[in-house]
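Input: a single structure, listed below in structure tokens.
A single protein chain has been omitted; all remaining protein chains appear in their positions.
A and B are the chain letters, set down in written order, and residue numbers restart from 1 in every chain.
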Amino acid sequence: MEWLVVLIPTLPLVAAIVTASLGPRVLRSQSHLPVVIALALSLLCSLVLVVQVQRGYTENSDTGFEVPIQLWSWAVIEDAHVPEISGLTAAGKSLDEPITRPFRVDITLRADALTATMLAMVTFISTLVALFSVGYMHDDRGYWRFFTYLGLFVFSMTMLVSVSNFLLLFVFWEGVGVCSYLLIGFWYTRPSAAAAGKKAFLVNRVGDFGLIIAVFLIWTTYGTVNYHDVLHTPAGKVVVDSKTVQEAVSEKAAGMDPGSTLIRGVLGQSRIKTNDFVIGPDGELVVLAICLLFLLGACGKSAQFPLHIWLPDAMEGPTPVSALIHAATMVTAGVYLVVRCTPLFAACPTAQLIVACVGGFTALLAAVIALTQFDLKRVLAYSTISQLGYMFLALGTGTMAGITAGFFHLFTHAFFKALLFLGAGSVMHAMGDVIDMRKFGGLRHILPKTHLTFLCGCLALAGIPLFSGFWSKDQIVKAVKEKADQLEVSAVTLADLDTVASAPPEKQVFTIPPPWSASIYRWLHWSAMFTALLTAFYTFRAYYLTFWGRQYVPEEADHPHEPASMWRPLAVLSVCALAIGGVLEIYHQPAGYLQQTPSLSGESFIPKLDGEVALISSVIALAGVGIASVLYLGDRPFVGWLQAFFEFRWLSRVTRRAVYCSPYRLSSEKFYLDELYGCVVIWPLRTLANISGIVDRWLIDGLVNLIGWLPRFAGWMVRSLHKGLLQFYALGMVLGLLLLVLWMWWIR
Amino acid sequence: MPVDLETILILVPEGALILSATALFVLGAADRRRSWWPVCATLPLLFALVMVVRDWGRPVLYSGPLIQDATGDTGRLLSVVLGLVMVLMAWRQTRRKLATEFFGGLLMVVAGLMLVSRANDLVFLFLGTELVSIPTYMLLFLGKRNRASSEATVKYFFLSLLASALFLYGVSFVYGMSGTTLLVGSGDLLGIRDKLPEIMQSQIGGLLPLGLVLVLAGLGFKITAVPFHFYAPDVYQGTTNVNAAFLACAPKIAGILALTRIVVNVVPAEFYLGAKLVIVLAIVTMTVGNVCALWQTHVRRLMAYSSIAHAGYLLIGLALGLASASSGGLHGLSAMLFYLVLYVVATLGTFGAFAYVRSRGEEAEHLDDLAGLSQTHAPIAAMLAVCMLSLAGIPPLAGFWGKLTLFSGAVELAFDMTHPMRGWFAVLAVAGALNAAIAAAYYLRVILVMYFKPPHSDSPVTADHGLQTVVAICSVLLVLIGADPGRLLDAIEPQAVRARQVPVEPELGMNAPDGEQIPE
Partner (left out) sequence: MALLGTVTVSHYLAVGAVLFVTGALCMATKRNALGVLMGIELVLNGANLNFVAFGSELLRKDNLGLDGSLMALFVIVLAAGEAAVALAIALNFYNNHMSIDIDQADDLKG
């Protein structure tokens, strides 16, 4: 198993290096070979890993199953940890935990259910996208460059999900960010692509800033940045194997002294057992800060409000990139992070509520914006943001049902969203890189295979019953509803007991009272259902606009075609989009499998289909599709009228300005968020930069030039002493000597 | 003072060099075939090298006017190696008819340097410095015979003579005050330092500092300290590149070794008056050198001012040695010797590269002659750049460590709360750092010209493998020492420590039969 985990990221890295070195000269149009082969092998390894993790769990199922794999030590700073900062308490320690300890960053990977699932999903989608790209990118000048970046991205992403250390997580978090930047700006000669790359990178910096501060806080709070427990034996060896560590802990508990010291990982089994996440007097505040900073990082990477603005612009990159990075894999890193840190969030209900609010609000906002976009890829981009919002909403419930639902949705969404993006790519390829839905229509006869597969993706995304999106979205809605119910019950109980007065005072500061949070979750539940309606509507609006109606194509499309290398991955993905949700749901796999992860093994439950919720969801989804069909399927008689209505045209006699704040305009102009950021953030910064520039150029440079001018002036003065006259030189020597002697006489 | 066989024997390498030089002068008149003579000059140098290496690290031995100690060992080795490198540089650069005179003179100078490095008597020291000076006049004269060359020779000759006279005048006072010219005494023979307390008490004792200042002036000329530096720019400019390399190294080695000898063996420990004097000299010297170099466009003149600035840096070490008798002073002296080695290596490499480049059939004279060297002769340009960066003290290279050890010594004393001169050293450290920054400007300008100016249509080079080898060796050495400076510093540091231990008892029985044995 160890070598599998190592092999999965290594293969794409090697392929990237090979492509980079051989691509431009040797491989040329065959540059895809190393990467495609490596990705296929990685996929194979990941699937084997999934099975092996299951088998390992079956053998040892009491506490969950994890295998940390320590490769080498990256950095060690001896005696780095200071006890005052950590506030380590003696409570809950089973082995003597050293107060002063080295700051060590080991290159450690891990194998557990969460990682294995992510790896399988990432490698599967990447393999298909790489195959699709062979057709899509075949004439591009940067063919080898594309596959190099792709290999590099898969390396970073697989490492991101398999490292067992927060600092390394940050490293590869940045790694995927860099690859994303490179791929968005892949056609760097286009100004819009370069600007989009820059925007994505800068917006992500805001989130990364939060993430690295969170890692600092973790180090000062827990004294380690590892996920897993580390045992230092008296012989100086470092043991990470969880079984050995647990044995040592139980030996100690039984009174034997093995002489080892234990450093409990942040998400290690020892800590989870004792639930020791709140440390020190301000522990709750610290955990809240860590969680919120993690959320900030996740918002950046997963494009949640208010940092979601980069994702639509990122569609400037090649479409396979949009499918892989900006729909299926990289943007789910934030979700992965929150799932990974579930125990931390569980220790802080306020943070969970905030996660849910951010998710629910983003889902609604993005869905509203998606209603009026005409750029097919942008519709899909906002849809991605919206679906990621769903995932955060689910994670925000904090219940095991919610977390598994969120992760389940991540999984199914990856397939159908990749499918939709690749379908959009196929359309774009055929239409000569035109993606505005007003410029083409009725493509179902021109691109029949794309049409069918795209339809599968739409059905899944819209949440039509029995397709994969339905199952996961249904679970999310159900989890939110259950959470609200549960809180209402407990609120009633608490009110009866009048515990608010007797609760410890510091708890009141950071905890929102249950009645409030119950109503918030209730609102989120309604909002989620409304968003589902919008989702079904905009999905099918895009579908009808593209494939139905009068058939016409733009001038740029010289020979619309669907090469086999492009439609075959689509076919595979559409099978997944149709079936994978249902298959997993029937076997209750996602929840059960995920719970094999130690950090997710808290409460055991088996998700059940709630008939009422499922029925309502189905009705909502079908209603959305129905509205879309009425509006867009035939001759579209109502569309113009509706648009005029929502644009407040009927108010234009009163005031023309009303149009600008009409619902339609708000949606199509993305609620003017870009403009708002431009005014509030970018303009002041740019002004400040200009002022600093002027100060630097005139004041500082002037001073520096003056300083630089002084030695030259001095040189010019002294230089004139060297007249070239021997007599003068002799005189100079003697006079200099005389001065020295006199001065010496004077100071003695 | 009887001189026995042992004294003669430890003079074997110097004697061999002088005899070979004489033989070259005489035989050269008979046969002027060029290819032979460099070999004839190399052989005695190699012999001397073997002898010096054999004698390396032998116990401190007092032998009348001679002393065998660590400073002597270092100086002798440096001198012989300098001689070998100069032979290699001059192999094909001297004129056929004058080869014997050139190489003979070179051997004489090397012998003189070796004598200076182990002189234990002011008379001997004087003779040694003159043995360096007089052949140097000849070498300058031999380089080329044009207007500039003759002007340079005249200036160097008269000013050097004046400096010798100043030195002598100073020595006369020292002699008068102490009644001996012996630096280190042994047994019942007292050296200058032994008599110092008595002198300072006496009526005319005040003349001793005057004598020391005069001696400092004479040696200051050798190391081009301001205000005795005037000759350097004119003379370097007027002579050939090979001669300039020689002038930049040989007198500086002689001066620094003699100063080290005097500081270690003559002046009293913690001689604050001298330290103040040297600090002022150091600051003035490095500043004048650097600010004047900013204006230069002639390569040798530029390097002359650079050489003056480096003399200023070297004086920092001397000031440290004078101001502190404890480890700080020893650190300063060893840092000075370390810096001297680095300076010599970088300077030889630089002038070697200048000699290698030809412009319109002439030697490289102006900075513009180096334009585009990176395109026409990339290796030599890169090696010259290494030398320049090392002289400028850019971090990964050897020169950086040299400056670091010197400046850190000054900073250490500046932060030593008990030291009475900490203010002086603080000023010195700041001045040194500022000067290093100024210096970077003109060194980098040379690199700028080489790398960013378009080349002239014709910039052929001499197909001189000797020069190529020298430049390559120097630049590689700079990189290697830069990578591992501790090794060289460790080799020099204990030498300085050893030098402090004044020998009392002659091991090879001299006049004093009994005395304390200093364990080595």
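Basically, a contact is a pair of C-beta atoms (placed from the backbone, for glycine too) under 8 Å apart; a residue touches a chain by one contact, two chains touch by 3 or more.
As the structure is a prediction and not an experimental result, all values here were calculated from the model.
Novice: Which displayed chains make contact with the chain that has been left out?
Specialist: A, B
Novice: Which of these, B:233, B:274, B:289 or B:332, touches the one chain of the complex that we don't see?
Specialist: B:233
Novice: Among B:155, B:276, B:377 or B:403, which one touches the chain that has been omitted from the display?
Specialist: Missing-chain contact among the listed residues: B:155.
Novice: Among B:179, B:268, B:395 or B:486, which one is in touch with the chain left out?
Specialist: B:179
Novice: Since one chain has been left out of the picture, which residues of subunit A touch it in the full complex?
Specialist: 719, 722-728, 730-731, 734
Novice: For the chain that got dropped from the picture, name the residues of subunit B it touches.
Specialist: 123, 126-127, 130, 134, 137-138, 141, 145-155, 157-158, 161-162, 164-166, 168-169, 171-173, 175-176, 179-181, 204, 233-235, 237-238, 295-296, 301
Everything that follows uses one rule, which is that only the chains that are shown with their structure count from here on.
Novice: Measure off the straight-line distance from the CA centroid of subunit A to the CA centroid of subunit B, and report it in whole Å.
Specialist: 65
Novice: Which of the residues in subunit A come into contact with subunit B in the complex?
Specialist: Touch list, subunit A to subunit B: 708, 711-712, 714-716, 718-719, 721-722, 724, 726, 728-730, 732-737, 739-741, 743-744, 747-748.
Novice: Within the complex, which stretch of subunit B touches subunit A?
Specialist: Against subunit A, the touching part of subunit B is residues 154-155, 158-159, 162-163, 166, 209-210, 213-214, 217, 221, 226-228, 230-231, 233-234, 273, 276-277, 280-281, 287-288, 290-295, 438, 441.
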